[in-house]
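Of the protein chains in this complex, all but one are displayed in their positions.
Moving on to chain A:
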Amino acid sequence: MEKKLNAWIPYVESFVSSPTSLNADDITAVSKLVNTGFLCLEDLVKDMELYLTSTDHFIRNRGVTLLAEVVGHLQSKPLSSTTIHSLINYFSLRLADWHALHGALIGCLTLLRRKHEVGRVVDNDASALADSFLKNIQVQLLALQDRKLCFEILVSLLDDYSEVMIVLDEFLISGICQAIDNEKDPTCLMLTFHIVQSLVQIFPDPSGPIASAAEDLFEILSCYFPIYFTHPKSDHIDIKRDDLSIVLMNAFCSTPLFEPFAVNLLLEKLSAHLPSSKIDSLRYLNKCILNYGANRMEKYCKSIWYSLKETIFNYSPFESLSESGSYHDSQENQIFKEASLCLQTALTLQSVKGKSFITWIIEDKDFDICVSSVANEICYETLSVESRRLLNGTRTILCLCAKAYDQCCDRAFHSFFPRLMDILGIFPCNASLDVGSLENISSRSLCFGALYLSIEMLASGRDLVLSYKQFPESISGENKWFQLVQNIYSPLSYAIGSLVRKHGFKEKNNITEDINSAVKGLQVLATFPEKLHVSVFVFEYILGIFVSIITGSSKDSDLWKLSLKSLVQIGLFIENSRCPETKTVYVSLVMEKIISLMKCNDSNMTLAMKLEAVFSIGSTNPVYMSRAIRDLEMQIFGNFVEIFVVGNQSFDPTFVRLLDCYTSQVLTWCNIKGNYDEVAMHFVLYIWNQMESVSISSIKSQQDVFDSLIMTMKVVVGNLNKENQLLIMHKGYNIIQSRIISPLRKLNQFLPDNTEIARLDLDSIILSPYDELLVSLFAAVVVALQPQVVISDIKVIINVFSIYLLKGHVSAAHALGSIFNKWPSNSKKADEISCRLEEAIDIIFTKGVFSSDIKLLRINDDIDANNAVHMNVIVGLGWIGKGLLMCGHQKMKDIMMVLFKYMLTNNCAESRLPNSDVMGNFTSPVLSRSAADAFSIIMSDSDACLNKKFHAMIRPLYKQRFFSSVLTILLSSIKDSNISDVRNSLYHAFGHVISNTPIAALLLETKKLILPLFECLSSLSADCKNNDLLYSILLVFSSILMENTGKCVVIENVHIIINPLLELAFYPYMMLVRETAIQCLVAMSEFPHARIYPIRQQVLKAMHKALDDPKRPVRLEAVRCRWRWESIA
């Protein structure tokens, strides 16, 4: 026991005697003893007395530090109030002992940070601590670490003991001022700014002690504004300039008492040239306006307005007028953005007695002149950069005024709007005048500046009105801005309308800014709240213009798009409004007309335009969307009959486009609206019904029509729910049963259970175009099914697909892969289909076409035909193998072995049966190569099937698993084979495998891989057909080079791989290969000197030669590479 009790002494001794600042192990060991109760804290203090009271400063300091650190480790251990009291008193007193100050500061801080539940420092002790702190410590004389501790103590005191701190009053304030003055370290500054903020908040009284100290405090703060932060990144300070700036901003705005000093400083800095200073000033000003209040800010309104005006005019973007939100994030735009935000805040200033902010704007004569001059600009395109800035700036200011609040908007409209209308030549008139005469009145050209500004103002005013949840009565009252709008509503609409209409008939194809504004103007006018008694005639007129542009012969595609977008916006607005009258107008004028476009053939719109128009407008109203979908379906079905039944090829492009629109627009929309299954079932059932009833004699159409239909079928079925998928599958199966299986049975060609398909006479099975289409469609359904959907009569289906596969239909291979991938794993489901997976595999494996004994595969004596059938078998094996691999089935190994046999049999064939025998001939290099390519099918991702979209079962890391299982066999086969064709095929397979395996898995095997990888590259580089594979393997090598583990292996083998790599730097068929090879060489120049020095000359010679490469990127890389290798001498 005695031993245990004293067990801590060595730690203490080691800590106290060690000269380093921290000795974490000792502290942890001692605090562990205290924490677990082996050692009592009081005993520790008593026994450490010698150290704590030693006259040797060093020992005393270490002793106090140790005690403080140990207390710091007890943050979650409850301590009695007496213990805490004596500890805090002890540490507080120690603050006077500057030799032991570090430990005392740590002790004070850790005690202050204790939670209430485990016993915390009481108010009196905190007060005593603060007192001792302020009396004894001269913060700015201390080292960085201690200063930081001091500030942290102050933060804790101010935040957690504010009640006690108030009593200290001026003593505290002057102490803090002294402590924080002249601080320069960023981490400490973060704390000091926070201290100021907390300090002023505990003395909120405007006539209290802070009032007299505000100037001093602000003077300390103002030195730092704007933050000038130059710490290089290597300093490891995780504080950014923005963090500091935000904390300082909070301190600036913490009390209105800073107002007399802050605002002037900010305005002064705003006029500085430094962009970052401008941005900061605007941000601070914005927050200060909010925090200081309208009454205090009133006297600055004028100067704020002038500064902001100048900033906005100087920094407005000038590139483009449309979409004000999408500017680049350059400093200039940031200044503009901040200035606008600041003006937005300033506009809300309404002091009780003085002028409101808007008054200053209205009374500013310069601004007034500016508005007039900008409004008189005739054409945007010819404006200079300055004028464009001026225009944009004026627009920003006017819009902010119109958007601020009701009275502000009212005053802005009254001051500026009538003038704009004057310039446009639009005068209030009665809406009952007929359209023709009004259009005639306003048929002259409109002044761009005034048009643009008035439309932007109207848009802002409208946004303000729409932002009210409840429509205020006051707006429609007398003398309000709305009165103005009402008066010019009709003439303005007609004037803009005639401008747009005229442009619509023009031949030229570029849209000018005035047309852009005009279209926006019409949209704004049409979306004014209906409570403001907007005339229905004008509304009809506006819609009429847009519809005529869309359906008419407008040659301007931009105008067409703009009009459609506006109509959609108006439609969405109408949909949300409660006014039945406008709704009826919209439906009859727009909806009906546009939706009927689909049916009419004589329109001069292209199909793409029609579809875009119909579905854009349809998206505003579900009822009309359903109509549009029905119409589209009718078109698709009509085309289907024309193409597949009548055989009319001219419908091909239309059909592909319609299907594309169906999958992209309709299905997405239905998915969102929730009626997907209903719509999709209608589509699929129609196709099945057609297939059931029609007979197709020949299909002349292109492959893309076929592919498009199959893909659509997959997508449509893939998203259906299980029950509907089952229905579709059954329906399809029935058709297959009656149209394909029965005839085959009759022909006696098809006996599902016990015949080897390999013995079938494939030539006698003739597939009609109808059969091909039907089986492809059914294959598409099977690919898209969810795993839970059980396929009926699966053995027969597998046989059907097998026959089609042998006939060269890849879609059948996809379906087979999918079937095996989704084979039900639990026994209950397996019972339902009365066939186990192994059994099914047997059907195709031992008895069927994919027999593992290749000799069985001889089908007829024609070698080419034989090879073709074998190649189909290999493709099938690839897809089935992929399916099995993805779901993690063991049988995958068998398939892999068959593929290996295909690749290797050449070997035996040539050695045993040279050239003559039929048996030898079918295992030609062609087959061997396609077996190698099957590895690409197995490893790469496919869009056609076996992916997430089509519900494939995907076991995690399946690629890695395949890689590790196949690698050993591949490598040993490569080693054993001595025939070049076989080796080539094996290298192909190897290439496909490694280029598709995740790099993390490759890195584990780099040692084994690296040499074969280069042999593979050398072997592939002989033929220009292997470009892509070669490139992807080279990329694998370059990623190995990037990783540390890989790099080590490369370093060991550098003398071997250098030759093949240098050869690739001159690979004639692909530039990317040469470039990447040289990039790898550049990376290798970083290897250890001793390893690469021997090959230096060789590389330099090669790079010198590479300078003559026909391609520039290669030459540039060669220059870089040469320099790198030269500089390793």
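Going forward, a contact is a pair of C-beta atoms (placed from the backbone, for glycine too) under 8 Å apart; a residue touches a chain by one contact, two chains touch by 3 or more; residues count from 1.
Just so we're on the same page, contacts and distances are computed from a predicted model.
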Which of the following names does UniProt give to the chain that is not shown: "FAD-dependent oxidoreductase domain-containing protein 1", "MIP18 family protein", "Cyclin-like protein" or "Trafficking protein particle complex subunit"? "MIP18 family protein"
Of the residues A:Phe38, A:Tyr228 or A:Tyr1069, which one touches the chain left out of the display? A:Tyr1069
In the full complex, which of A:Lys355, A:Lys502, A:Lys901 or A:Arg1115 touches the chain missing from this view? A:Arg1115
Go through chain A and note every residue touching the omitted chain. 1069-1071, 1104, 1107-1108, 1110-1113, 1115-1116, 1119-1120, 1122-1124, 1126
